[in-house]
Structure formats: C-alpha cells, structure tokens
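Supplied in structure tokens, the structure appears directly below.
Only a single protein chain was left out; the remaining protein chains are all shown in position.
Entry: subunit A
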C-alpha cells in the first residue's frame, strides 16, 4: 500500500505460499513471469521509499487481463523499483519490448534535425499529427506511491518550469481543482481535458488517490504544446496540430522538452533516466522513449485489405480508433502510431511513423484506383 511499509512486515509473518496470489485465470505479463520462487525472494524487499512487491503487482492481480490483449500487470512506485525488483521486471521488459535484454543500452535522440522528411504527409489523408511522451522528476515517488505532499511538490515544480517558457511555447496552467466552469468547457471543447481515470487497470495501482489534488493541464497559447501534470505519470508532454506536418510537431516536441529539462536542471533536479532503461515512467510499457508518435489518417480501403495487419506489423506500427487506445475506428479513419517504445531512439521511432504512413497512403491511393499493392509490400523493419 502507498507508503505503508510497516504493513509489509505483517505479511512476512505468513509464509510465501500463504501470500502467493492466485494467478490461474490471469493473462498479463506479470502473471506470465511471476513464480512462487521469485515471489519468495522478492517479497521481503522494498525500495528506500517503502514500495513493495505486492505494491508493484497489485494492479496485475486485480485485473486478470483479456484473452486477446496482453496488459503489463505491474507498475513502478519510484525509480528504484526497476532496480530492487529487477528479477521480476527484467523478464517483463524483455517480453513487452521485443526481447530487450538487461544488458542492452537504450539510445536517446531528441535532435529533430535527424528526422528525414515528415513535413509532407498528404493532408488529403492525414488529418492530424501528434507526438507524446512522459517524464518523471527524479527524487519523487511515482503516481501509484506518492504522498499528497510529493504530488503537490511535483505540481509546483512543474508549473514553475512551464511558466518560464516563452515565445510560441508560452502558456498557462489550469489546476483541475480550481478550474472555472468556463475554463473547463474550453478545455473540453479543445479535447484537452483529462478526467479521473476509470480504467480498473489504473485505479488498482493507486494512482487516482486524492483526485483532483495536484493535477492539472498546461498548454501554450496556440494550443499545440500540452502538458498533463500528475495523471498517469508526473508529466505527459504532447505536441500536436492539424494536418500532416509531423516534422514541425516533432521540432516543437524536442524543443519544448529540452527547454523544460533545462529549467528543471536549473532548480537542481532532472528527469529520471538511465542508459539501460532510458526515461523511467510508471508503467514498464512506457520505458525508453515513452514515445507515441501518431497520425489520424483516412485509409478506408487499406484498412479493409487482407494484408493490412501484416503491413502494420512489418512497419512496426499499431492501429487504434480515433478515440485513443481501446476505441474503434470511425469511418475508415485510424490512429496509426509506433508500436515500440524501448530500444529505438525518438528520432528512429518518428522516422518509422513518417515512412510508414507515407507508404500506407501510397497503398491507399493504389487501392482507390483498383490497383494491387503487392509490389509495395515492405520488408520487416
């Protein structure tokens, strides 16, 4: 439980097998990896802030999963979770991130000049472009575990940093608990407002505690750079605009992130990062870049093609509905984004999206004319 580390001492009075969770109906990464032996070895441990093994896995125990979708089933409560519980988390990371080994190094590249093209995605097909990631502030516990004082400190620090942004990044913070009705309506109309999570995957981890205390939304005046404070992660950073100029979106993304990082460093903190896991976030699925670059693209013919899934797989892309994860596509318009997070740099992932979406549009055009797309089939990336 959140910062109840004395509570773990109570569990140690029972044997490991008496405490071991029943995972017989479970289908998530945690349930696949956790064994009674691992549980026995790790259950007496805790991170310096008191996060325990049961805290890590509670969401996976409470949410057995879905036969078709493989959820992660565990979260980190602080940066040290990934160290203290590496025996459990390394195999999960390997499974989730395409074989990423405990000895592998992750490359970070936020230099937008390295992106080739991306400013010319056909606006007849690409309706909007977006890049998002998350950042955690070193020295503070993560949303499943933080106290109210810590969460408020994260908010204060983040807002101070964001308030010093200037130029086209200059903007304003809207604390969830102080919002006026007019502000709230505007944020809803802009599709910026985030609500208290309802997904049991998130609730069971404890990250919705004390809602809406310490939560808020910051965005720049042009509404193209947006930061969520204390939702699933300390910070979620989003750059977005209508149309297909992914290059511009990525430019702003990198510039904004680097400016924020500089501001934090001036105040004596930094983002959680290491050369093995890249940027450290709450959910192991978001390690590395934490980056999802995507477009809303109209591909009604391509999406009905028998080879659609195969093409996406080879391009290392994934599809979602335009309402985000777990929604269905509407009228042949899909959200197409990178499937990977860890083991590729930011530039590499955005490049895959840019190149991949270009190809999908080419294929769509061919299908419109009744032509075959066989000669366009890509190799596995």
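Here, a residue touches a chain if its C-beta (ideal position, glycine included) is under 8 Å from a C-beta of that chain, and two chains touch if they have at least 3 such contacts; residues count from 1.
Everything that follows uses one rule, which is that contacts and distances are computed from a predicted model.
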Remark   = Out of "Creatine kinase U-type, mitochondrial", "Acyl carrier protein", "Small ribosomal subunit protein mS39" or "AP complex subunit sigma", the chain not pictured bears the UniProt name "Creatine kinase U-type, mitochondrial"
Task = With the full complex in mind, choose from A:120, A:210 or A:310 the residue touching the hidden chain.
result = A:210
Remark   = Hidden partner sits against subunit A at residues 1-11, 13-15, 18-22, 49-50, 54, 58, 61-62, 147-150, 152-153, 177, 203-204, 208-211, 213
